[in-house]
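Complex shown without one protein chain; remaining protein chains in place.
Moving on, here comes subunit A:
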Amino acid sequence: MIKGTKDGLTLHLDDSCSFLELLNELDTKLSANYRFQENDPLIAVKVHTGNRYLSENQKEKIKEVIRQKKKLVVDEIHSNVVTKEEASQWIAENQIATVAKMVRSGQVLEVPGDLLLIGDVNPGGTVIAGGNIFVMGVLKGIAHAGTGGNEESIIAASVMKPAQLRICGIVNRAPDGYAEEGHQMECAYIDENRQVVVDKLQVLKKHRPILNRLEGGL
């Protein structure tokens, strides 16, 4: 079934027949209905596969069939289904892992999603997270947030005395002479100049509204 929407065509594919039948039908349908002129612009099509799971290989084949009809270009392929593997990866990347321990010199604590550490990170210790890092304790070691490439990631700590802060690929080293007391309740994020900056927690609301997952309430 082919639907026209305001951003182009969407092909809804039947999800109850075999893949081979699907390919054949797609081929005949696309050849039968359209006669393109030489100077027509390229048309982007979205493909929706319904409840059918397509492997990368199969996706490639579909794209190939569509591409053969000269003026069509596959924009994206949607599906209602994902594999368990992908799903659990999504969950892991979106979960806050809570860990209650001291990260001591030489130890590395790594989580795929956000990290909530209840305890200190001592000098020589490293915490790594795919998302944000929240330390309820003293951060004296190295913290590396956003290893998944999310530049919106932040690092927050009750007491911020890090040796190094890294967000994605950007590194910020501690100033050589730290203020005696250390800093209470601070966070680090990437600013407009693509530098990792440390500021008080309250600015987060302004710079990273995405952190607020709570909806409703007051």
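One rule holds in what follows: contacts are C-beta pairs under 8 Å (C-beta built on N, C-alpha and C of every residue); 3 or more make two chains touch, one makes a residue touch a chain; residues count from 1.
Basically, contacts and distances are computed from a predicted model.
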- Item | Listed names "ATP synthase subunit b", "Septum site-determining protein MinD", "ABC transporter permease" or "Ferredoxin reductase", matching UniProt entry of the absent chain | "Septum site-determining protein MinD"
- In the full complex, which of A:10, A:58, A:79 or A:122 touches the chain missing from this view? A:122
- Message: So one chain is hidden, and I want to know which residue out of A:31, A:105 or A:195 touches that hidden chain in the complete assembly.
- Response: A:105
- Query: What is the set of subunit A residues that contact the non-displayed chain in the whole complex?
  - Reply: 102, 104-107, 120, 122-125
